[in-house]
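Here you go, one structure.
One protein chain omitted, others in place.
Let's look at chain A:
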């Protein structure tokens, strides 16, 4: 597991039923592209997050496939509909098999 991986997600605490909300996510990750070389000229092996998904109460919101061209500390912003109170679940999948998860609950009101 890459060190110092910390997911951060911004979701409003409350929303009206059926309202559209904007979600911003950021995860600290070096996203080593596999193109760079170290000081001795040896290629640094690729180590990136290759998939990111968001679900709300088990239903999919977005599913993103990431390539090495995504910047360090991958950032995503997108819109979601909130039909009822519940929980957003964010999952990041690392090349090395690690899975990073974060959840945010949202209330109707």
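Just so we're on the same page, a residue touches a chain if its C-beta (ideal position, glycine included) is under 8 Å from a C-beta of that chain, and two chains touch if they have at least 3 such contacts; residues count from 1.
Everything that follows uses one rule, which is that contacts and distances are computed from a predicted model.
According to UniProt, what is the chain that's been left out of this complex called? Choose from "Cytochrome c biogenesis protein", "Thiosulfate-binding protein SoxY", "Electron transfer flavoprotein subunit beta" or "NADH-quinone oxidoreductase subunit F".
Checked against "Cytochrome c biogenesis protein", "Thiosulfate-binding protein SoxY", "Electron transfer flavoprotein subunit beta" or "NADH-quinone oxidoreductase subunit F": the hidden chain maps to "Thiosulfate-binding protein SoxY".
Kindly state which of the options A:9, A:64 or A:108 is in contact with the chain not pictured.
A:64
Where does chain A touch the missing chain, residue by residue?
The missing chain touches chain A at positions 20-21, 33, 35-37, 55-56, 59-72, 74-81, 83.
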